[in-house]
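One chain of protein is taken out of this complex; the other chains stay put.
Chains here go by letter, A, B and C, matching the order in which they are written, and residues are numbered from 1 within each.
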Amino acid sequence: MAKLIGGLGSSHVPSIGAAMDKGLTQTDDWKPFFDGIGPGRDWVAANKPDVAVVVFNDHGNSFFLDKVPTFAIGCAEHYDPIDEGWGPRAIPSFEGHAELGWHMIDRMVENRFDPMIVQEIEVDHGLQVPMELFFGKPDKAWPVKVVPVFVNVIQYPIPLPSRCYELGQVLRRAIESFPGDERVVVIGTGGLSHQLQGARAGFTNPEADREFLRDIAANPGRLAALSREDYVRLFGSEGAELMMWLVMRGAMDPEVVVKHSHYYVPASMTGAGMLVLENRAA
Amino acid sequence: MAKLIGGLGSSHVPSIGAAMDKGLTQTDDWKPFFDGIGPGRDWVAANKPDVAVVVFNDHGNSFFLDKVPTFAIGCAEHYDPIDEGWGPRAIPSFEGHAELGWHMIDRMVENRFDPMIVQEIEVDHGLQVPMELFFGKPDKAWPVKVVPVFVNVIQYPIPLPSRCYELGQVLRRAIESFPGDERVVVIGTGGLSHQLQGARAGFTNPEADREFLRDIAANPGRLAALSREDYVRLFGSEGAELMMWLVMRGAMDPEVVVKHSHYYVPASMTGAGMLVLENRAA
Amino acid sequence: MEDRIPDTPLFDRSRQRRGYRLNKMAMGLVDPANRDAFRSDEDAYLDRFGLSDEEKQAVKTRNWQEMVRLGGNVFYILKISAISPARMTEIGAHQAGMDHDTFLRERLGKKPAGGQ
Partner (left out) sequence: MEDRIPDTPLFDRSRQRRGYRLNKMAMGLVDPANRDAFRSDEDAYLDRFGLSDEEKQAVKTRNWQEMVRLGGNVFYILKISAISPARMTEIGAHQAGMDHDTFLRERLGKKPAGGQ
């Protein structure tokens, strides 16, 4: 059976990708952020995952408002980077683990989740940036296959935080019942605090962000019990993205070990974080 | 608050629509079917619903296999008939009850369902034919607004029968908590037994169909407890459509009164049925 | 779930992955411009969707049984019958391996001249 070897967390701010593209990682603005990502890269290099289940939200690129799925799971053979308006970024296509995606979808449906089944789609910075942060930007091919898990955190009603946590629990059982010897990581992406719209634009909440990074490991029940409005109030209008870290956390054991935690604010207008968790028993 | 005044069931075989279009309702093939729909039409004429929540499946018209939602709920202002390959049928556009659609979506998400939220879509015969059977084909406008509920019964994994039944229970609470005085019917569509593909093509099961029509009223728990494979084995490869009647039934009280029940086989290659249920307390 | 129910192709993972291009080609026929393209140069239209020779042959001979064997789902491939008229019962008879009258009589209980 496949094995879940770790839960990773990462912001997916597009300007992080742009900073890497433009070689700005050592500027005053970006150095403090990029200085802290090394241990995350080292962990994946040492632990050699075969598959990354990437939990992220589309930002009005793959989906328009005409049809918005609450949860959508990819079971395609590959996922190309999408044109968000500036042309597709020059990164390799992501190879999909179609069989694991189908297996996850089967287990979700049997466990009273209602996914959209996706066999053809392109992916935006929400998936791209975390992949670059953990694996670096490859010349030809990514070192892992991916299964994208799209979560609607933009158009209301967005799912409940507790539902996201439960989704993670189902995905864990799906991964560990998958016939194969794949080493799998689940990556929760988005956040941390940021607000890009309204008069409160530019709001960040470093204190709440640091508490989040602590409690997502040590006390996820508290974060799963918050309301959707709590997320927006605490973390800004776009801070509801943090609910996607609960999917990752739900896939892990109740007890985890924090192998790496990093926080810097602001990355562009966002509190930026990275987290590496292992199950204690592992 | 809005009021659920009845639960209706109907086949949605496209050739029923074609028979009406071509004036073939009195031929030897069709007369026995159309002779039995009068009481259903009379019931809606007497009970004057304002809204029809129509539970149906798309047949590869509005959705392709690239992205298949398990459940999708419409909250659009209108729904045009789609071009299924022969050009759109000459029937009026369906006016949507957008606010009720949004309300249903909100309540679904709060109750751990994961709908796709649909603001723009066209609808195929799965919605059209039951509307014509119960309301007749109007010249200008349909006498009710609609909320389409799309259920994936084509691409596996299709949802569990019990999940469909539970969806009905949530929709019931949504309807009865909707601020307004609308009179609402829920229409479950599809089936009954038919198989359009494979060497068993042409399979129907009149005995199972008659038992279904009896038990969907009197013993829905039995039908909700069947497996997806049971539906296919009993009702044919396309007979899994009958699961959508469970959504309608879940919206009704445990005890119902059968106001009308009609069955005829074959309509084209399908066991065709119509059902009108009222809550006993109503 | 494949083949668990005799003579009944469930449209499951393996079947629909196999038929994806074939079904996508057929789905394209909901667009009137594509129907025109299919009518005026069927080979060129089929090539746009990358169909194999085997798949193209099945489409061009209107071999419904074979299209389903290759992963075609009736709801998609049926759209071909909007261009080359074929009744649903004829498509059913073909898959059942029967002539139309026999199919109507044995499967649907119709008298020899009936059915539609």
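FYI, a residue touches a chain if its C-beta (ideal position, glycine included) is under 8 Å from a C-beta of that chain, and two chains touch if they have at least 3 such contacts.
Given the structure is predicted, the values throughout are model-derived calculations rather than measurements.
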Where chain A meets the chain that is not shown, the residues are 15, 19, 24, 27-30, 59-61, 64-65, 82-87, 154-156, 195-204, 228-229, 232-233, 236-237, 265-266, 268-269
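One rule holds in what follows: only the chains that are shown with their structure count from here on.
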Taking each chain's mean CA coordinate, chain A and chain C are separated, in whole Å, by 41
In whole angstrom, the CA-centroid distance of chain A from chain B equals 38
Residue numbers in chain A touching two or more further chains are 119
Multi-partner residues in chain C (2 or more other chains touched) are 13, 20
